[in-house]
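Report on one structure; see the data block that follows.
All protein chains of the complex are present and in place, except for one that has been dropped.
Showing chain A:
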Amino acid sequence: METSVATELRLGLPGRDESEAKITSVSNKRSSSEMDDSCDPQQESVAPAQKAQVVGWPPVRSYRKNILQKKAESSSDGSAMFVKVSMDGAPYLRKIDLKFYMNYLDLLKALQNMFKCTIGVYSEREGYDGSEFAPTYEDKDGDWMLVGDVPWEMFVTSCKRMRIMKGSEARGLGCL
């Protein structure tokens, strides 16, 4: 004797309470623009309404799931990958992935390209003195620091956002 409830067509997953498992039909939102293409682990992942966690769905082997999970974990364990970069006078901000660059030289070259500015050469004593612009960043403690002081790896893990300051302003930081 089968219970007929379980066989009636409904949007919920069979065998579950309707209130618990109402899966709303997926919105037509598509990731169409280029800007959205890259994965952004920094973005808060807003879980879509009532996405029921079903055992074994989607059907992906544990081996594969483990690899992807490890990658997700290793990239969001405090290391700031995507950071906002603002430049004084520029109409909008940009976002860059710090993990993409190998060292400071790499990063500064890219920034100069991106913002069409000259940042110049770093020196421990003078900072970027003499340059039109100086790169600064906000670290984990909320302080604004000059880019270049600490070893590269330390910079990547502690940088939360960047600001390319006008040289005139930056002089204040450089000569402390």
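The rule we apply is simple: a contact is a pair of C-beta atoms (placed from the backbone, for glycine too) under 8 Å apart; a residue touches a chain by one contact, two chains touch by 3 or more; residues count from 1.
One rule holds for everything that comes next: contacts and distances are computed from a predicted model.
You can't see one chain of this complex, but its UniProt record names it "F-box domain-containing protein", from the set "F-box domain-containing protein", "Integrator complex subunit 9", "Tubulin epsilon chain" or "Phospholipid/glycerol acyltransferase domain-containing protein". Across A:V60, A:L93 or A:M154, the residue that sits in touch with the chain not pictured is A:V60. What chain A contributes to its contact with the hidden chain is residues 1-2, 6-9, 11, 13-15, 23, 25-26, 28, 30-32, 34, 37-39, 45-48, 51, 53-65, 67-69, 71-72, 75, 99-100, 102-103, 106.
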